[in-house]
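What follows is a single structure, and I will ask about it in a moment.
Only one protein chain is missing; all other protein chains are in place.
So, subunit A:
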């Protein structure tokens, strides 16, 4: 399992992560990222990591 982390203060609400993996990321009403799950299975790693890398302010990191 990989641990997903969000820097809520860095988040600017660009929303690219939600577009990439809507089952893992969401935005709250203020436009700040919400993690729908934080433990990411190896089989989902590539897709969740790609969505994390689509963040323009590098607010998302997926642990090894």
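What we mean here is this: a contact is a pair of C-beta atoms (placed from the backbone, for glycine too) under 8 Å apart; a residue touches a chain by one contact, two chains touch by 3 or more; residues count from 1.
Note that contacts and distances are computed from a predicted model.
Candidate names were "Cell shape-determining protein MreC", "Circadian clock protein kinase KaiC", "FAD-dependent oxidoreductase" or "Branched-chain amino acid transport system ATP-binding protein", and the UniProt protein name of the unshown chain is "FAD-dependent oxidoreductase".
Remark: the residues of subunit A touching the chain excluded from display are 12-16, 18-19, 22, 27-31, 45-46, 49-50, 53-54, 56.
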